[in-house]
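Shown here: the complex without one of its protein chains, the others still in place.
What follows is subunit A.
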């Protein structure tokens, strides 16, 4: 740990310490970086000061900008996936129009919760994979199952390096008349099911899905059920906003809707005094 600076430069402002002002602080950084300092001039700007001294990189091991739950279910024509468009910075609602669902290849769609830049990285991997596949031009295209299995291996491999990709992914696809739906967690945990949800959604939305989802349900029914799930998540999950996208993967390929808001009802008794039924809270 770098000791917290006790004084600061009036010129530079609070929290910023010129090396000359605090010899102890300067020395601590010097030790951490294990470099020879110039006799004069400023010190270099340091990101991830712990790197190279006490062990591996630390700055990749904690999420910064994150997305919350992704919900998905099977229906008559394929798969429907939904999530909000929020990118949270801790609990700050920092970015409000982030697309967290992306098509991959011809038959597959990925929805991601968790660290957004890790999701970018995963999409980059998949992009290379699909480009390679495209160039082969052998009439075979990556199927949803193949992409899903690939992702499980990537996620598990990264957890074995103690540097996991901080995501929970939903893989939905439709190929050869069959729909596919699965989820991969950040340590490589994975399963396929008729309905899946990541994060809070697994606790808040899936109970609804268990009750109402069936594989032959119509598009309208599926959409209504997903929207119920989204609404419940929005009521209970503070890291969510009322701006959602719904995506479909069917025989025609994948389409992602424009963002839209749901009608919400905040007049429920339980919402008026939420602490009333929970003794010991305020």
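Heads up, the rule we're going with is that contacts are C-beta pairs under 8 Å (C-beta built on N, C-alpha and C of every residue); 3 or more make two chains touch, one makes a residue touch a chain; residues count from 1.
The rule is simple: contacts and distances are computed from a predicted model.
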| item | value |
| --- | --- |
| Name per UniProt, for the chain absent here [options: "General transcription and DNA repair factor IIH subunit TFB4", "U3 small nucleolar RNA-associated protein 11", "GPI transamidase component PIG-S" or "Proteasome subunit alpha type"] | "Proteasome subunit alpha type" |
| Residue of A:128, A:178 or A:252 touching the missing chain in the full complex | A:128 |
| In subunit A, positions touching the absent partner | 124, 127-128, 131-132, 134-135, 137 |
